[in-house]
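Left out: one protein chain. Kept in place: all the others.
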Amino acid sequence: MSISFLSTQLLSVENLNVSFKTSKGLVKANENISFEIKEGEIFGLIGETGCGKTTLGKALLRLLSNNARIEGRIVYRGKNILSLSEKEMRSLRGKEIGIMLQDSSICFNPVLSVGSQIAEIYRYHEGMKKKDAEKKASEMLELVGIDSSRKSEYPHQFSGGMLQRVMMVVALALKPRLLIADEPTKGLDPDIKLQILEIIAKLVKKENSSMLLITHDLDVSTKLTDRTAVMYAGEIVEIGKTATVISDPKHPYTFALLHSLPEKGLMNVSGQSPSLIFPPSGCRYHPRCSNQLVDCSKIHPTLLEHVDDHFARCLFSEKNSKNVKREPHLIPDTPSPGCAEVGIRHC
Amino acid sequence: MEYPKASEVKRPISENDRNIRRISMWKYIANRLAMVLIVIAGVTLVSFFAMYLAPGDPAELIALERYGQDLDKSQIESVREAEGLDAPVYFQYFIWLDHLLHLDLGRSIITSDDVLEEILLKLPATIELTVAGLLISLLIALPIGVLSAFQKNILLDNCCAFFSLIGISIPNFWLGILLIWLFSLTLHIFPSYGYGSLSHLTLPALTLGISMSSITARLTRASLMEVMEKEYILAARARGFDEYTVVLRHALKNALLPVVTFAGMQLGYLLGGAVIVETIFSWPGIGKLLVDSIFARDFSMVQGCVLFIAVLFSLSSLAVDILYAVLDPRIRYDMYD
Partner (left out) sequence: MTCMTENIKMTEKSSMNEKRLSLWEFGKNRLALFGILFIAILCFLALFAPYISPNDPFAQKLDKRLLGPCHEYPLGTDEFGRCIFSRVIYGTRISLGIGILVVAATSIAGTSLGLLSGYKGGLFDEILMRGVDVMLAFPNIILALMIAGLLGPGFLSVVLSLSLTQWPVYARLVRGQVLSLKKRDFVEAARALRPSNFYIMRKHILPNCMEPVIVLGTLEIAHVIIFASALSFLGLGIQPPTPEWGSMLKSGIPYLRTYPHLCFVPGLMIMLTVFALNFAADGLRASLGQYAKQEVLDR
């Protein structure tokens, strides 16, 4: 708990732009993304499918396909990831930053046994002997509640929840400082979802690592994260401490998302998600917004601080709240107290 | 997608489960074997009844071959009786099948040689040619396929694609003639026909190999590129492995699986191609025997050759399927699941 006050910046993303050249046009998957993750913090990134959050997760490790263009700065412990050589990058991947990619069922090599896929990480990075590596792999499997006798089996013989846990083992095998978890509970039963989340949170806290949790599941995010950013159409529309974002959303999209939760009335967010090639003019959310102003279709709002450390990108909120500090969101260097202790509040 | 049940997740695996899985592997092989047997039964049907496509009375045709142009009716009738052609057709089929089960393919109408003996005599030459052709095709195709899959240079990649398209488009009889013209008639390096030494083998094997290699190269490239797009390759990169490890350990085995299956199909193409190549280069194999027998209207020999080639092909694709099942753990259980 004492760590939280000393917490320093682990990763910061500054004005990140990611775009893809496709036959239909330039897809602007991420625009002007800025946020930071502190040591020991669990940071949530929520947004609907197709809003660019997975792209963001992959961009942090430079895992995007060749047609992607990345601009801006991603600073990890003082090093700009985007200017590292491929070799330096490799030493970062897995060791410093681990990633759990979406859909674990396709993330394992189908012709190699699960155990050997875990063991090879130790053999490659830590130069372990085959036997030691396999022993270590068994230990890791037991750690997430999988019988180690199953290590000689192949990915297709595992269920979705188990693969998810193996995925976790793989991502955390080298004890990275930062774990990027992309939809770790996608397609799982609610009861297994909880199990998985508990294990992740436990393991991350144990190593005092940080985590970037990418999800479209608001429920998951509220239960697990210290701070949350809400993404819409490639932009961050609201960012702040999870508790404040949930209790007092400043952006109508966040508001709509919150009210889509079952306990808040199951109201759906009306309309279609926007195209990232031809995003709507002005505020990107305005075609679906219920609080639309005249200016919304013309002026593209900036991310402004409404309350302490709580930023939102909305003209309506700007007008209605008096204490908006008219300063665009860059990198706030004030540490947010008490992030780590929030932990898994409702789990 | 089916969601796993909570009870299932924590279930420890018992020895019993393993047995079921192992049996299913055998079950898979048994299944394939049964399928091949059915196919072979069908093959015998087709090769038997195809004979009835020949216009005219088979007894008369045989008698014609045996006794020359001026026949009288009694000669035809005696042939009919001797060959069992007076019985109903289905009855003839079963008699033929019975002989077949005793490995008796009958005797040549023209030379009265034993058909199976004759075929087995020619088999080594055909196997020699096909294996050499397969080796050459793989030697050409795999490096080209792998290189062009990772080729950043668009021009070079396009060159590979272009040559492989030429390879696909060039019929092997035309390629054979080109090779004869170049290496035999112009450069005088290799003989254009004959059998016995390595230099005799070179041109026919090259002809077979080159025309096969382009498809294999394309397949290798496409399959490797497809695999490299897979999420588990990305996942392997995310674990910090270098490109060498990613390709060799994670991509190549997966990518070569379809190539292996294709090798089975390729064997069929090679056997079929061997017919033409053997004819061009006067290579004394089954293919040449078949073509010669067709011209000689030696029906029983034709039937024997076609049947033999089809059965050989079916069995080799069975072998490849089993090999595939051993290499790819997913296949084994697919039929069981």
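Should a chain be cited, it is by its letter among A and B, assigned in written order, with residues numbered from 1 in that chain.
The rule is simple: a residue touches a chain if its C-beta (ideal position, glycine included) is under 8 Å from a C-beta of that chain, and two chains touch if they have at least 3 such contacts.
Computed from a predicted structure; not experimentally measured.
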Among B:A63, B:L100 or B:I309, which residue is in contact with the omitted chain in the full complex? B:I309
In the full complex, which of A:S12, A:S34 or A:T54 touches the chain missing from this view? A:T54
Just name the one of B:G42, B:G84, B:P124 or B:P143 that touches the chain not displayed here. B:G42
From the list B:P124, B:P171 or B:G194, pick the residue that touches the absent chain. B:P171
Determine and list the chain B residues touching the chain excluded from the picture. 35, 38-40, 42-43, 45-47, 50-51, 53-55, 165-166, 168-171, 173-174, 177-178, 180-181, 185, 231, 267-269, 271-273, 275-276, 279, 290-291, 294-295, 299, 302, 306, 309-310, 313-314
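By our rule, only the chains that are shown with their structure count from here on.
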I'd like the Å distance between the centres of chain A and chain B, where a centre is the mean of that chain's Cα atoms. 52
Residues on chain A engaged by chain B in the complex (per definition of touch): 58, 61, 63, 90-95, 98-99, 101, 103, 106-113, 120-121, 124-125, 145, 147, 149-150, 153-154, 156-157, 159-162, 170, 174, 187-189, 191-192, 195
Residues on chain B engaged by chain A in the complex (per definition of touch): 1, 3-6, 8-10, 12-13, 21, 230-232, 234-242, 245, 249-250, 253-254, 257, 327-330, 333
